[in-house]
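Removed: one protein chain of the complex. Kept in place: all other protein chains.
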Amino acid sequence: MSETAAVPAEKRVGTPALELRGITMRFGGVVAINDLNLTINEGEIFALIGPNGAGKTTVFNVVTGVYRPTEGQVLFAGGRIDGKKRYQVTKRGVARTFQNVRLFHNMSAMENVLVGTDAHHRAGLASAALGLPWHRREEREGREKARELMEFVGISHRMEETAKNLPYGDQRRLEIARALATDPKLLLLDEPAAGMNPTEKEQLQGLIRKIRDTGRTVLLIEHDMSLIMGISDRIAVLDFGQKIAEGLPAEIQSNQRVIEAYLGVPADAS
Amino acid sequence: MLLEIKDIHVHYGKIAALKGVSVEVDEGEVVTLIGANGAGKTTTLKTISGLRPLSSGQILFEGKDISKVPGHKRVLMGIGQSPEGRGIFPGMTVVENLYMGAFARKDEVEKDLQEVYDLFPRLAERKNQAGGTMSGGEQQMLAIGRALMTKPRVLLLDEPSMGLAPKLIQQIFEIITEINRRGTTVLLVEQNAQQALQVAHRAYVLETGKVVRSAEASALLNDPQVRAAYLGGGAEAVAPPEG
Amino acid sequence: MNDSTNRNPLARARDGYSSFSDSLHDRWASAPRWARWVVYLLLIVLAIILPADGIGSFMSPYTDWPTLLFFPIGGYILLAIGLNVVVGQAGLLDLGYVAFFAIGGYAMAMFGTKAGWSFWEILVVGVLLSALSGILLGAPTLRLRGDYLAIVTLGFGEIVRITANNTNYIGGPNGIGGIPHPPTLTEWTIPDNGLFDAIGIGGVQPFKYGALDGKPYYYLMLLLIVLVIIFAKRLENSRVGRAWASIREDEDAAELMGVPTFKFKLAAFAIGAAIGGASGVVYASQAVSIIPTNFPFILSATILAAVVLGGSGNLPGVILGAFLVAWIPERIRGIQEYRVLVFGAVLVALMIFRPEGLLPSRRRKAELAEGEGGMGSMGAEVGGPVTVGAGEGAE
Amino acid sequence: MNNLFSQFWPYTIDGLSLGAIYALVALGYTMVYGVLRLINFAHSEIFMVGTFAVLGTLHLFGMPANVGGFALVGLVLALAVAGGVASGGSAVLLEYVAYRPLRRRGASRLAALISAIGASLFLQQLFARLVIPKAFNLPKEKGALPVQGHFAHKSDVVHIGGFELPNDKLIVIVGAVLMMIALDMFVNRTKLGRGIRATAQDPETAVLMGVNIDRIVTATFALGGAMAGVAAALYMLRFEETRFDVGFLLGIKAFTAAVLGGIGNLRGALVGGIVLGLIEMYGAAVFGSEWQNVVAFSVLVLVLMFRPTGILGESLQQARA
Partner (left out) sequence: GGKSKSGGGDSVTIGFMGDLTGENSGLVIPPKQGAQLAIDQYNATNPKVKITLKTYDSQGKGEQAVPLAKQAITKDKIAGLIGPTFSGESAQADPVLEEGKVPNISSSATNAALATHGWKFWHRVIGNDNVQGSGIGEFIASSLKAKKVFIIDDASEYGKPLAATVKSTVEKAGAQTSGDSIDVQGSDYGATVNKVKAFNPDAIFFGGYYAQGGKLIKQLREGGVKARFLSGDGSLDKGLAQGAGGTNADGSVIGCPCLIDPSGTASAASKKFATDYKAKFNADPAIYSAEGYDAATAYISAIKAGNTTPEKINDYLSKIDVPGVSKEIKFSSTGEPTATDVYVYQVKGDQLPLLGNAKNATVK
């Protein structure tokens, strides 16, 4: 995480990190995404919002290789990643969290993060079975890195606990740590604040900023407007699989179409 | 007193999730439980419905101890729940899901079905769609509608606004008020404390398995401590502009 | 019905056993390195004197104890360790594991009788062949989930057996006879006096292999088991073991965290197959002749029972389980035709008594405690305070 | 190959009647799997119990020799009831003894599978060593031998457009299909059926709907067992003999059929059973009977490679969440 951090922020903004070109995703009769074009720049926090069922999670699934898009291309760091195997996408530098937490429930928090660090480890079966020195070195380094990451997201006091016994908020943080362990250039967060209370949401906001400040790009799905408006650099709004608006937070907030489709006419504060 | 929970303790394996929770719900009320993640809100609701066993304590419904009554019988007595995560039967159509709500009943259900359709016209439109393919908000409506089909005396709602778009959240809270107005008692669990407190009459605050406060909802809404902990300082600041 | 649970003697026995095995577990986890080595050493010494007659007369009044120790006991243990990699670690349900045992056995028989190779050469080749067959089976089928894989592997086990039966080149139903023993390494004899005689291993030639004396074979098996345990343990605590665990927990999430799940599942299959094959090679070299009916489906089921009964995923548990399923039917040979009947009942009773296995891994135990073992929350519905499910933790 | 062409119709009839029995037995696997995610390994013994109940009933009728025509249909109906009751009852008992305690403790599916295997061994041996010798008055060591009971008039043949259809095979096929339709309607149209489906999809939520899970599980075992009992009656009509391990291979095949069709899917059981029966017969015709099972399992692998959740896919619980 240190190499990119050295580059000044203003220089990076503007270089595309992730590009979706003409993505369409169909499930039988359902068109979940319809001819979507989207460019996310290096070093920004980009938010994807929209009504339930608009296709946001599907975008994540297409980017991370869970689905192969029916049409269109996904470009990341200059190369196409659509149709690539999921673990290859991860190795290229895209990591994600899940809308419904999907930790390895019965493994300890530490082990969860270690699985992430393993993404870049090389030791094979033989060196592991024989306990060869470079395998041991990797193991040591992995642990070191995992420890740092758990400190970074603020759960270092629960390292040895079984994942599912962590409070929900900590589970979400652990998911983030695990994703960061794969050393991603682009981090996708799917409703990270769901089920958090306002205080926790504020802490989360700080964490996401910190992640961006280590030089990573963040693509974020959220329904919580205070969070979105508080940290996003840019926002795109999806409805029925189509992009209906894109722009700065202030622009989106006052966009009539967005208000109709998504925000609703507020009776009271969010 | 319609529902009375007396000093209940509940465990997951060796972990204590509830360490003495007492809650009272009167006929016709909307009562809300608020609290941080893992405070034990869901566990409380599950225990009321009989999905988790009690280690100690008592649950009284209309004055009768129901602690030993199996869950499916509690539904018949009038305890309905819309669970966290909605629990839609994905392979069943919308109507079939709704009929499941009336599973244990022997009386006329068509009238109630109509009432649910009145409350959620969207469900009537999508009658024959498989539950699993409905969008998040639609599933939430279905879950609430289905719980209403059990003809509950008291309706337990577990985070009905979770994961919903802002526009839908407003609708859901309006519907809760409407349900209550039509005569159903509601016990509401919410992260969205601000709005929960606005629709509720009374509220309990849960922290790590214990009730730490209980008061009129409006009182908590204006309590600085509660505001700081559960309502978030800047909540109003970023509200979308009017009109 | 639930009130009495904690008072009835079965539940009490269960809790008693549970807290005993827990404390053992904890003590082991916190034991210093040297203490562990002392225990390992003691275990090895125990294993060496195990075939002694004095022990045998109690353990096996009806059959020859050292032979029994070699097979089924030793053989089952090796098989169970191998199957544990597949089932316990990677979470892939394999109901046709006997196929690899058969392939190892046939490799020994074929190369031993037709090519005249020696045991040690064949051991290597047999292990490689089995691993290869594991890959061949796995490659097209490992994308299947859960029980679909189970039935396909069951089918594979049957295919291997029937094909052997129908292939005249490998003897068809007559199998292959005249399989050579491993060459005698040395005629060295354990001195026939004093201590050795007292513990009953005096006069044994531990490196001279023959059909009649089970002891040298037992030591050979023991050596293999120890080696395999070391490998298996190392793998378990490495990136490989973590990858398997993550696949077992949530395959999609694992892949999205950069785990090439298919490759690791295939590796689990290959390693499991290799260990099964090794067991087959040793078995065949001692059996002198093998026929297809030596490799029935029920053997796969028995090994699986060993793994689950002992505590899927936990090596000491798996070894204990294998020991029991191999030993119990022999020990109760006295009741003759009722022994399988009793064995079946014992399986059911043990599973009811200890669904998580006799010595479960920490993880499995956790899964059970919260009732998410996999039959959904089918047991979750409550009848009253303290149901059986919560019994353990509630006090 | 020549065999297949010259005897195509008989092979097809044999395949259908074999497949029909697979299908009926497969229903029990599929229903229990759908609701509990458990491979009920002892289901084959439930079937076995049914065959002996049928045989016992025949003895009760004094082994009517060579019944034909409508009398035969009536007799088969009576036997189906006997088999259905015995198998259904023993399935319920099995659940109560071998699975319910595990369920209560939240045991893993593997643990339940081992309990199932144990129960399967136990039941087989119980019959071989105790029940059969007692019930049929045989010396103790003969309990493992086949027991016969010949009753049907097998020379009656029905002609359909120039093709011959032996009466027993006709009854088997028609009987099985009728039972399948009845069960399918039951599960899809009745309240109890809806309860079964709901429990299969989400047991916890089902409780919140007032579903008594224990009752549903009992009903599932009873229904699946009863189907196996009917299958047992049809089987006895066809083969007129049984033994303690009659269920072993048949059970494996029936489970294969369930998976082939898409486990958890009732119609899949029918499709899987019929397809498997036909494949076995055609395969045996082409490659020789000794390869019959190899062909069956190979086709299973092939089908699953292209359709990983079986021909019709899963449905009692539905894959998408």
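For clarity, chains are labelled A, B, C and D in written order, and residue numbers in each chain start from 1.
By our rule, a contact is a pair of C-beta atoms (placed from the backbone, for glycine too) under 8 Å apart; a residue touches a chain by one contact, two chains touch by 3 or more.
Everything quoted here is computed from the prediction, not taken from an experiment.
Undergrad: Give me the visible chains that the unshown chain touches, in label order.
TA: C, D
Undergrad: Check the options D:G88, D:P101, D:G118 or D:P166 and report the residue that touches the missing chain.
TA: D:P166
Undergrad: With respect to the chain omitted from the figure, which of D:I46, D:L94, D:L250 or D:L304 is a touching residue?
TA: From the options D:I46, D:L94, D:L250 or D:L304, the contact with the absent chain belongs to D:L250.
Undergrad: Decide which residue listed in C:L68, C:M108 or C:V308 touches the omitted chain of the complex.
TA: Of these options, the touching residue for the absent chain is C:L68.
Undergrad: Can you name the residues of subunit D that touch the chain not displayed here?
TA: Counting only subunit D, the missing chain is touched by 2-3, 6-7, 10-11, 14-15, 17-18, 141-142, 144-146, 148, 150, 154, 166, 168, 235, 238-241, 243, 245-246, 248-250, 280-281, 284-285, 288-290, 292-293.
Undergrad: Contacts of subunit C with the missing chain: which residues?
TA: 62-64, 67-68, 165-166, 172-175, 177-178, 210-214, 287-291, 293-294, 336-337
Everything that follows uses one rule, which is that only the chains that are shown with their structure count from here on.
Undergrad: Taking the mean of the CA coordinates per chain, how far is subunit C from subunit D in Å?
TA: Whole-Å distance between the two chain centres: 32.
Undergrad: I'd like the Å distance between the centres of subunit A and subunit C, where a centre is the mean of that chain's Cα atoms.
TA: Distance between chain centres: 42 Å.
Undergrad: Hey, what residues on subunit D touch two or more of the other chains?
TA: 204, 207, 213
Undergrad: Which subunit B residues touch at least two other chains?
TA: In subunit B, 15, 50-51, 70-72, 133 touch at least two other chains.
Undergrad: Could you list, by residue number, the parts of subunit A that touch subunit C in their complex?
TA: Those residues of subunit A that touch subunit C are 64, 66, 85-87, 90-91, 95-96, 98, 102-107, 111, 114-116, 118-121, 123, 125, 128-131, 135, 138-139, 142, 162, 164, 178-179, 181-182.
Undergrad: Looking at the complex, which residues from subunit C come into contact with subunit A?
TA: 231, 234-235, 238-243, 245-246, 249-250, 252-261, 267, 271, 363-364, 366-367, 370
Undergrad: Looking at the complex, which residues from subunit A come into contact with subunit B?
TA: Residue positions touching the partner: 30, 50-53, 99-100, 165, 167-169, 191, 194-202, 223, 225-226, 229-230, 253-254, 259, 261-270.
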